[in-house]
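Just one protein chain is left out here, and the rest sit where they should.
Now for chain A:
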Amino acid sequence: MGIFSNGQNEMTYLFWTTRRDSINNHSLRKEQMTNHYAKSGTFRTKLNQMLFPPRCYGLWAEDEKNAFVGEPVLLSLRRSQATVSYAQSILGASEAQLSTLDNGLRIASEETDHATCTVGLWISVGSRYESEKNNGAGFFLEHLAFKGTKKHSQSALEQAVESMGAHLSTYTSREHTAYYMKTLAKDLPKAVELLSEVVQSSSLSEAEIEQQRGVVLRELEEVEGSLSDVCLDLLHSTAFQGTPLSHSVLGPSENARTFTRQHLVEYINSHYKAPRMVLAAAGGVNHADLVGLAKQYFSGVSFEYQGDAVPVLHPCRFTGSEIRYRDDAMPLAHVAIAVEGAGAANPDVVPLMVANAIIGSYDLTFGGGMNLSSPLARRAAELSLCNSYEAFHTTYSDTGLMGIYFVTDKHKIEDMMHWAQNAWMNVCTTVTESDVARGKNALKASLIGQLNGTTPICDDIGRHILNYGRRIPLAEWDARIDAVTPKVLRDVCIKYIYDKCPAVSAVGPIEQLPDYNRMRSAMYWLRF
């Protein structure tokens, strides 16, 4: 038996034992794993070297150590003898537990053995629920969220949060709003209390509203500099024109100038209802504790609407259209082209995500050059087609936008658009087994890799409960992804992409962007 350390109280890097049961597998942390080799012979030679077939290693020497680590036998995880395989780890991932309060508020948490936790409130309200008149109310409210509650003034609130060393954050999107707090696991009760105050009894003082008005206006100005946001906002505004999804989260400046306390109170009263809320947590939280806290602090959340005015989400019509914001003074053109995609709960989402994984993304900083796996990325690198591109799929509850967004020089727009649409055509017609396998692997890796902390996990839980009513476990994602074959992929892509009218938005020096009819014609192939 040997433990490789200096004999001091250091972390053990390698625990070597001949007895199988001396290591308790369940006590292993995520970054640890065991390799179990049966039928290994003598381990120590006379000279105290490691005998490990096919040769001995003297581990005091650096180069021998490296050779030992790189030993192919050591590295080969023979499945029958490795303790934790990919499939096992997926299945063994802890599941989220779900409960509901009497007023309809849902509570979901996943217990991991982190010492920290993220707990938050996810509410299904966003700019999609706003009208023309109050578009931007959610965003404005977000600015006022942490400016004091009935029980704590702003400084008291900040003091409370900072004294715990916690992070209190919020975000608003088109369909969801989240208030969440990252804190130590032991501070969960205080965190839930503060969150409940922020959400239920924000003070919304007039003075603060006026001050934040200026901040909001300046932020509107500032976001003009983030051209990717501008481009994608314009994409929504044209793709879903005439529907609530066209509203940007930020709202028009006119509304920002004229919001009053009344608007915000109305907004809260119409949308912050318990059945639309989820209290989600991840990390070192115990579900029963969390439910108790929720009962204590969130039982008062209303679940009835005034005048029975329950907001209903109507389907949003997609319009194939374009919006061009030409400004030849800008150095780069930002272009996005999208078709209507699948809603969050639609099973077609998975093949579409695989298709996007096949198309991939690219950035000038990618060093792969001609060896990048995505054909479009190879082209982009080879012909210097763009500064960056990415394939995206934004899902809403019943619809989505699936597209490609790229940033390029003004002389390359036409070429890049041609090759991007060519990539779409490929995925609809000639995608091969190896492409699909690569896409599936990339998608699995990204889905799992995103969950690398309590906050992403908590966000995942919150959004899943709002979108699907349950947390979709990784094993299910895995199974759904595995079910995608080239034929399935082609069929789904043809359903959503082939010969459909796209929505295009472009910002910058876009003279070269082809006419809409030409882009529309590139959505099918005569040869097919």
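Here is the rule we use: a contact is a pair of C-beta atoms (placed from the backbone, for glycine too) under 8 Å apart; a residue touches a chain by one contact, two chains touch by 3 or more; residues count from 1.
Basically, contacts and distances are computed from a predicted model.
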item	value
Name per UniProt, for the chain absent here [options: "proteasome endopeptidase complex", "Small ribosomal subunit protein mS40", "AP complex subunit sigma" or "Rieske domain-containing protein"]	"Rieske domain-containing protein"
Option from A:100, A:319, A:373 or A:441 whose C-beta touches the chain left out	A:319
Options A:106, A:176 or A:263, residue touching the unrepresented chain	A:176
Chain not shown: contacting residue from A:101, A:123, A:137 or A:166	A:166
Option touching the unshown chain, where A:224, A:304, A:363 or A:476 are the choices	A:224
In chain A, positions touching the absent partner	127, 136, 139, 142-143, 145-146, 157-158, 161-162, 165-174, 176, 178, 215, 217-227, 229-230, 232-234, 237-238, 241-243, 246, 248-254, 314-319, 321, 323, 325-332, 340, 398-399, 456, 459, 463, 499-500
